[in-house]
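Just one protein chain is left out here, and the rest sit where they should.
Chain naming follows the written order as A and B, and within any one chain the residues start at number 1.
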Amino acid sequence: MAGPQTTFTAGYRWNIAARFLLAFLGGFVCVSTFGALAAALFANAQWMPLPQGVHVFTLFGFVAWCGIAMWVFFHEHLRHVALGVVGSAALFYALFLLVR
Amino acid sequence: MSANGFHGAFRQSMAWLHTWAGLVLSVLLYFIFVTGTFGYFNAEIDHWMQPEAPSPKHSVSTAAMAQMGFDYLQREQPDARRHFVGLPTERGNAIRVFANLSEPTPAGDTFIEAYIDPSSGQLVDVRATGGGDALYRMHYALHYMPYEVAIYIVGVATLFMLLAILTGIVVHKKIFTDFFTLRLRKGQRSWLDGHNISSVLALPFMLMITYSGLVFYTFEYSPGTMFLTMGVEQEARDEMYGYLYPGFEQPKPTGEPAVMVDVQGPLSVAASQWPNAEIRFVDIFLPGDSGAMMRIGSTVDGIARGGSLLQFNAVSGQVMAQTPDMPADAVFSQSVLALHEGRFANYGLRWLYFISGLLGAAMVATGLLLWAKKRRSSLRGQAVPRHLAFIERTNLGIIVGLPLGVMTYFWANRILPVAMEGRAEWELHCLFLAWALSFAHAGARELRRAWREQVALLAAMCLLLPILNAITTDVHLGNTLVQGDWVRAGFDLTSMTFGLLCCLTWRYLTVPQPRTIKAPLTSQAATAPKASA
Partner (left out) sequence: MMMAGFVVALGGMFCFAASQKKQALLIFGTSPVHGWRRLAIIGGTVLLGLSAWLGVSVYGFGVGLVTFFAWACFAAWTVALTASWQRSKK
């Protein structure tokens, strides 16, 4: 943990800025694509009408968003984090295009 | 965290995230908690800030009061798109009439609003004031900025808050051992205990209030899923809201004039439907049109919002729809929103909501102070860096300055001339001016002295407010207690109670505090947990 007397290098600042963007924007894209995929799957299986699925997974998405932010700021390697967030969002979106 | 990346220790990473997620937007979070907390008594604050409004005693029937309201609206705005009559309840004494106009007035107004005294049937000429609603509105719409921008700023702050709460739970490893632990006069340790206890003991409230804050603007804050599946057009939004609130569509005008049904009939139906609840409002859409619809709402006796509405054909008086069945997820989100607003709360529960809101503000405030204390204690005799000195001073401006601003708002309500142009807006200007002055004072004075002076000023303003009220109006404690106007009396008494609490705080500030805790001070402290925040 950064102590009170930590010297903040430029690398450290960029690391934080990148993680912030990944947590905030990446988290948003991740929960949106996952929600779209799940809502489309539930609608196809006739478990829930599409608007209901969208609503339910959007409500759930706020907590998932926080979970993603926690993981982004926990994992040691920024590259893995970026791959994890962008890759999973791309995967969810691709699957969503397949099932919708 | 190392200088180049996170080393993977979960609790430490979460402690870092907890600190910064809470700290970065703490000013905004404190503002939201303080103004939102006043919102739990918005109707009561409205009543105090409108001393011309009638006192509670009247024996007029609900139907007669509703008729008074509609008579006024029919006389003043016969062509309006909507006539709304809000009836006096436990929390308000005047009849509130409201009309949405078909065309804006020359001044650009799209609605009119007025208050009627139920005892006399006369219009109450109340002073222009923001009242409790202005404070309540500020907690989600802020001030001096467009609504559309403000709700997103508040949304980001709320998301940070939720993240700070969740990480705080992870960080607090001795959550049960420290459940009742509050050690006073122990420097930094006391602030940590204060921060922990204000958040842990009110944790259900904190989680509920933060999550529900996001649910209010579900599709504004997280529209991605809806955009991907249903499209980005307005039709997608309409389809979603049509699904969530079936039967709540606005009626379409037919263009054929018609006479509205006597309100007595629908009110009798409503009274038999809700024998133990008060009728809260009667609302007519498209008055004077054959397609007009009437809605009657009662004081909510359960959690779910929208669970106490009846819809009538406003021409025939027939029931159109009785509390449309919402889908389960809509009931869930409506219940969450009702929990946030506490609409169902009786006065006992409302007070508990109010105190919980103050605990939320205390949680943010103690977090701010704890952060500064930790940095100062780590200096070990070195000169205080400029950024730390700046933050310590802004902490004062935030924590004491905002309550000073709110008290100035109440003082302005009694001091500004009643006929003043833009009076309601100037009350709010006074709030922000006082807040700005608090920051300036904190920057100009020696810090401890500045704390004492601002807390003393706050105490004086709270204690003297009932006296100012007695000088400027006749709804002072001497009268309100005799008349049984407990809303206004309660406001004055609460102000005095806050004044006394500020006096205790001032006394606490005048006693020298230990700088920091480096070693156990008592035998009990030997078992104390390490600082985790």
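Everything below uses one rule, namely that contacts are C-beta pairs under 8 Å (C-beta built on N, C-alpha and C of every residue); 3 or more make two chains touch, one makes a residue touch a chain.
This structure is a prediction, so every number in the text was calculated from the model and none was measured.
Although it is left out of the displayed model, the omitted chain contacts the following shown chains in the full complex: B.
Remark: the omitted chain is touched by one listed residue; of B:Leu182, B:Val259 or B:Ala436 this is B:Leu182.
Of the listed residues B:Gln311, B:Ser335 or B:Asn413, the one in contact with the hidden chain in the full complex is B:Ser335. From the set B:Pro257, B:Pro275, B:Gly348 or B:Gly381, the residue in touch with the chain omitted from the display is B:Gly348, counting the whole complex. Considering B:Met14, B:Ala99, B:Leu166 or B:Ala202, the position touching the chain not shown turns out to be B:Ala202 (whole complex). Residues of chain B in touch with the missing chain: 177, 179-185, 197, 201-202, 204-205, 301-304, 335, 339, 344-346, 348-349, 352-353, 355-356, 522, 524, 527.
Simple rule for what comes next: only the chains that are shown with their structure count from here on.
Note on chain placement: the centre of chain A and the centre of chain B lie 31 Å apart, centres being C-alpha means.
On chain A, the positions that touch chain B within their shared complex are 1-9, 11-12, 15, 28-29, 31-33, 35-36, 39-40, 49-59, 61-63, 65-66, 69-70, 73-78, 93, 96, 100.
Residues 1, 3-8, 10, 12-17, 159, 162-163, 166-167, 170, 211, 214-215, 218-219, 221-222, 224-230, 239-240, 243-244, 327, 329-330, 332-333, 374-375, 378-379 of chain B are the ones touching chain A in the complex.
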